[in-house]
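In what follows, a single structure is set out as structure tokens and then discussed.
All protein chains but one are shown in place.
When the chains are written out, they are named A, B and C in that same order, and each has its own residue count from 1.
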Amino acid sequence: MEKGEVRVPNTWENRKVNRGKVNSGLTHECGVFGAIGLENWQNNSEIAQIICIGLEALQHRGQESTGLVTTEGGNDFHIHKGMGLVKHVFNNDCISKLKGTLGIGHTRYSTSAKSEPINCQPFVVHSMHGSLAVAHNGELVNASTLRQQVLKRGVGLSTHSDSELITQALCLIPPDGEVNGPDWPARIRHLMQLAPLSYSLVIMLKDKIYAVRDPYGNRPLCLGKIVSNGGDKGEETTEGWVVSSESCAFITVTRYVREVLPGEIVELTKNGPRTVDVVSTPEGKNLAFCIFEYVYFARPNSIFEGQEVYTVRNICGAELAIEHPVEADMVGSVPESGNSAAFGYSKQSQIPYGELLTKNTYVGRTFIQPSNRLRQMNVSLKFSPILHNVKDKRIILIDDSIVRGNTVGPIIKLLRRAGAKEVHIRVASPPLRYPCYMGINIPTREELIANTMTSKELAKKVGADSLEYLSVEGLVKAVMKNLDKNNGSRHCTACLTGDYPGGIPDELDW
Amino acid sequence: MEKGEVRVPNTWENRKVNRGKVNSGLTHECGVFGAIGLENWQNNSEIAQIICIGLEALQHRGQESTGLVTTEGGNDFHIHKGMGLVKHVFNNDCISKLKGTLGIGHTRYSTSAKSEPINCQPFVVHSMHGSLAVAHNGELVNASTLRQQVLKRGVGLSTHSDSELITQALCLIPPDGEVNGPDWPARIRHLMQLAPLSYSLVIMLKDKIYAVRDPYGNRPLCLGKIVSNGGDKGEETTEGWVVSSESCAFITVTRYVREVLPGEIVELTKNGPRTVDVVSTPEGKNLAFCIFEYVYFARPNSIFEGQEVYTVRNICGAELAIEHPVEADMVGSVPESGNSAAFGYSKQSQIPYGELLTKNTYVGRTFIQPSNRLRQMNVSLKFSPILHNVKDKRIILIDDSIVRGNTVGPIIKLLRRAGAKEVHIRVASPPLRYPCYMGINIPTREELIANTMTSKELAKKVGADSLEYLSVEGLVKAVMKNLDKNNGSRHCTACLTGDYPGGIPDELDW
Amino acid sequence: MEKGEVRVPNTWENRKVNRGKVNSGLTHECGVFGAIGLENWQNNSEIAQIICIGLEALQHRGQESTGLVTTEGGNDFHIHKGMGLVKHVFNNDCISKLKGTLGIGHTRYSTSAKSEPINCQPFVVHSMHGSLAVAHNGELVNASTLRQQVLKRGVGLSTHSDSELITQALCLIPPDGEVNGPDWPARIRHLMQLAPLSYSLVIMLKDKIYAVRDPYGNRPLCLGKIVSNGGDKGEETTEGWVVSSESCAFITVTRYVREVLPGEIVELTKNGPRTVDVVSTPEGKNLAFCIFEYVYFARPNSIFEGQEVYTVRNICGAELAIEHPVEADMVGSVPESGNSAAFGYSKQSQIPYGELLTKNTYVGRTFIQPSNRLRQMNVSLKFSPILHNVKDKRIILIDDSIVRGNTVGPIIKLLRRAGAKEVHIRVASPPLRYPCYMGINIPTREELIANTMTSKELAKKVGADSLEYLSVEGLVKAVMKNLDKNNGSRHCTACLTGDYPGGIPDELDW
Partner (left out) sequence: MEKGEVRVPNTWENRKVNRGKVNSGLTHECGVFGAIGLENWQNNSEIAQIICIGLEALQHRGQESTGLVTTEGGNDFHIHKGMGLVKHVFNNDCISKLKGTLGIGHTRYSTSAKSEPINCQPFVVHSMHGSLAVAHNGELVNASTLRQQVLKRGVGLSTHSDSELITQALCLIPPDGEVNGPDWPARIRHLMQLAPLSYSLVIMLKDKIYAVRDPYGNRPLCLGKIVSNGGDKGEETTEGWVVSSESCAFITVTRYVREVLPGEIVELTKNGPRTVDVVSTPEGKNLAFCIFEYVYFARPNSIFEGQEVYTVRNICGAELAIEHPVEADMVGSVPESGNSAAFGYSKQSQIPYGELLTKNTYVGRTFIQPSNRLRQMNVSLKFSPILHNVKDKRIILIDDSIVRGNTVGPIIKLLRRAGAKEVHIRVASPPLRYPCYMGINIPTREELIANTMTSKELAKKVGADSLEYLSVEGLVKAVMKNLDKNNGSRHCTACLTGDYPGGIPDELDW
């Protein structure tokens, strides 16, 4: 699957259609990042620079808008947010104004009609107990219930975003008076009970950051440290701490330390990190880390559950070769997301790996009214065959996933026109069949090609000599291969199996 | 070498330093594209759309500015030009206004201070014999002489660009009266005698396009056709013609036909292409196609002299393995420009190929005043190691070229920190030692690392276990492998050998 | 006084300095406008167009940002806001999307550092009882007390603006349960008791608009109607209703009807307007309409308390002639704000009126580092003398007010250089001495020239032959001349006398 495809625009309207009921959240796949300096950290723009570098490394998780909030220790937070990529929203000028010793940032995905500046995160408010900034990755399954609770308390909400909802819920004193005063951990714990799924949060106060992962561990979140120097001799000393959606964001001066545990509340201060609490899932519920992070979303060099994503994808490719072998001259992939699986397939099958397609990075163009001629062939704009590896060859093409099935046909046509003798499609993930209510924007069931065609039918339609998916078992096997099997099932496969860890969203009626 | 590195800013000032003398041209590596419909072509914006697609596919040749000119058959040309990428300069609105049955376009490279709207190409003028648009890739070696000739005729020049100079030179009637009236081929031929090196030109009049390649064949240019449909059954009929700097731009509805010959003037009209003339090099001079197009500039799927660039780079890698073998566990490359050579090295050496680094596409940031911490490590922003292939391995890293030698050190450090046991650098091209006066912007001699360090010294400085370049002979051998050796030497290797096919530029003294 | 001068930037910091205490509000002089169609009004963008025209006519009240909110009858409000002038923020495209049968708009003034998109009004929230939009002109004197009350209820506030504060206060159910459910008039009444000063509000719900003026009547607000056609024969039928800060905004299809009374809550529905209640000032307090609206802010053709502003200013001029006569050849003004008073002075004194200065409308330039030469003379950029009326004449120059006293000196110099024999300054308002806490941004006491110099000292400093202010009594006399004197004092003269109708703001300590 080509990057971006699964993330179709999902307006309020088609979410209704999609789910038969309204969901108040518009939060999708996003990236969060936070950084704080230890005791003697200098108050300048270095924290902002480190966050900025982190956000760029998380940019694949959201390109719509981005924001960064810092504080020099007081309640007057410095805020800069905007629509677009990190590199366009932030320039040296505004970075230099984002002074501070701690800060958090966010990159947001949505191509929906409600893509508006007001929805940019982090969301910042002044509360009774000081200023508060919240950045969120995930989607509240029970958003509409929580929303009603907040509205009933007399709060006006200015957006439909889960982030504002979370922020206001944190500010409100709970009815039973149990949580009172500026006891933020208690407020966070209370929120986690009200809304157990799904989120990874970074919450900033004037002197600390809370890193919070939902009890199911559905969205990723990990800790790292800021080191003193690049260390020719490896003598790096710790000078600060960072938290990030993915470990791929730990580059240059930051180093990966560990994952935030499912349900864990980590408090980061100038004294370092401290686990405040680990909140359990509702009784009897399993952990549910999104398996699609392995398959598609994450960068290949990110680490989840102690293993590198690249390795998992590589094993998926090997499993695929075992499940669906075929005789051929060359294995390749749709660049670049399918590469790792293709290498795995190649190694397992002993069929050589070769680059089949080159990607035109600059293509952005689609014409409103293209000529008929062009309309038929728009898809082939993005990829061009490399004759050296394609001509007169029998080819196995690995795609990481198939969603609507629109792109694979034109690519096969390109390969055939370039002289490929056979084209066998192997998909390194199982058929995608169900919507996601936990932060990932998936097309309606009708649009998911796996719901309307068997792999054989699809092969015929797209002109492949054969087309096969990895099985759900194969995927789980690949993910679990290097994990401790005794811990039982712990991944969310809802989009593949329809088995939702937190049920489906409750209704919203206004 | 990372893409973009060779193309350093080259202001007027540092060109002086660079060459010891002033060159009037500011034309650098660029891309040109032209399209014309046959007899019954409909007058709408399809020609503009096809050119736009072509320019995007040529975007790697220049990202600074772009322009597109069409005509509906009259002298009132439709023009749209602007600074930036094709996808930013052109939107559906302006494309829809660029009606016509023929047109030409340009993408321009320069990060120089003189990067200004006025220098955007194509350059368009009204002449005694109708309107004229010119798009140019290359650089006139004798620009200053030609400039003096034009100025002496009483023409005011509004820019320092070679393109305006060529345009005005085409308009002027030569002193000896030999070329007169609207005989454009004669004017073009006259220009080719005055200035034999270097250019690929597309010249548009109200009803025709001239595709012109300099007598040395220094810059690439090729012909293609527009076909009626993508052809499920392959029955494509020709409905128009296109001309492009590289064949990689022939996608969707266009097909590669052949190269424009060195010195050839091709006239494209609604009746198709016609060779008007083939102008020879000055007596005794060899052809001189830029060998660096193979090494670095061109897209891997482009075809020069009948061979795919990917194949040549692959052979370079194999030659490199023969010239400089080393024991290791894994061969990889700096993505993506070194990939093809790395596959060649891998195959020749029988050492497995593996992805060593992943690229963060979104990185654009450099901070004006980064903290010391960050300053040391900026280079590592763009690449991250893939542990799966790096950890505990002896690595051979293939780079396509080394210019200043700034990036290789930090990459080696990244790999070592990720657990690489040994890192051997192999460069798939010879040391770069001399400036180019034919359209490619190369740093000053002092900045070229090959002029100040041996490969051993460089290995030590960057922390490599070994570092070796491909020899000039190896490169030439790779390029010639599939060509007819009887034709004698025919490539320009000036930047490697200092052997300039057209001498060095004449002086300019105002 | 030149337009714009009184409105100096007033950052959070200098407000502190100014008042010795912090005020939470950043609301300044603003303009509000609302429109609603009667029963059969068509749902298209006409309401938005009418509001847009109204906002442009109120643009003199705020040029920093503007916003417009409409609804087609549901809770999904259409919103468009932005920084800058109405004509820049709204184009035909966005207007066409602002469909609806009712809507409200706002223009905002502030040149403060906190001029940010997030502070653009109207402020819109979703509440338990439907969506709510609020546009506000004025400043809450007891903002910090109200802010604490709102924060204590557990609401997070995202800005420092009074508008958000008002909006959230309206959403909250009061502690004593007195006001409950969707009874918006009760909520508004409750708010008016909590915060009696100062505001003119337009509040929009999905099917109605509330127009609210504070009990003191401090800020202006008036009602008008939308008529069927321009009426060649005057047969205009009423098809909708409008509410506006000033009657000058009733142009083209809208007609002035009456003022909203101090303390009045007017409900506008598709059935027309209805007075819901008229809330009194706190016991024993007088009405306090801002007298500076007459002097400076309002457009000359606006109507307050039944009289045209132009007339009042004209009478001020006449009073000034009575209080401070002087022999001269010509009376003129600093265009254009002093014109009406100058005509009054001229008529009273029988000295002819003449245009003395012409204004260069396009001047916007101030250079960061002007040469010394230019630094001395920057003020004279904006005005040029008209020799015809200045040369060899004894001149009386009428200014509407003097704030810092910076501009009058350079103007006198200009007039003298143009040949004026004598220059007598007459200021058509009393000395400005005190800050305003009710929505008008006035420089600190130290910066107000009237606090540091007598009129004689100032005359000497600026090089005038004489300089005199209108007395407070004279101003009040002019304002009251055509009003019923039996109603007692009813204007706020705090900035002239220090007599604050609602006391000074309470403290804020976070």
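The rule we apply is simple: a residue touches a chain if its C-beta (ideal position, glycine included) is under 8 Å from a C-beta of that chain, and two chains touch if they have at least 3 such contacts.
All figures in this text were calculated on a predicted structure; none of them were measured in a lab.
> For the full complex, can you list every visible chain touched by the one that's not shown?
Missing chain, whole complex, touching shown chains: B, C.
> Among C:277, C:329, C:355 or C:465, choose the residue that contacts the chain missing from this document, as touch is defined above.
Considering the complete complex, C:355 is the one touching the chain left out.
> Which of B:168, B:340 or B:358 touches the chain that is not shown?
B:168
> Using the touch definition up top, pick the residue from C:70, C:200 or C:340 that touches the left-out chain.
Residue touching the chain left out of view: C:340.
> Spell out, residue by residue, where the missing chain touches subunit C.
Where subunit C meets the chain not shown: residues 44, 46, 49-50, 52-53, 56-57, 59-60, 63, 85-87, 90, 92, 95-96, 226, 228-230, 232, 248, 251-253, 299-301, 308, 310-311, 314, 339-340, 343, 353-355, 358, 360-365, 367-371, 373-374, 376-378, 380-381, 384-389, 413.
> By the contact definition given up top, give the residues of subunit B that touch the hidden chain.
Counting over the whole complex, subunit B touches the hidden chain at residues 75, 117, 123-128, 130, 132, 151-158, 160, 167-168, 170-173, 510.
Following the convention adopted for this analysis, only the chains that are shown with their structure count from here on.
> Classify the chain contact graph as line, ring, star, complete or other.
Basically the chains just string along in a line.
> Measuring between Cα centroids, which chain is at the maximum distance from subunit A?
Using the mean of the C-alpha atoms as each chain's centre, the farthest one from subunit A is C.
> For subunit A and subunit C, what's the span in angstrom between their mean Cα positions?
The computed centroid separation for subunit A versus subunit C comes out at 49 Å.
> Mind checking the centre-to-centre distance between subunit A and subunit B? Centres are C-alpha means, answer in whole Å.
Here the centre of subunit B sits 37 Å away from the centre of subunit A.
> Which residues belonging to subunit C are in contact with no fewer than two other chains?
None at all.
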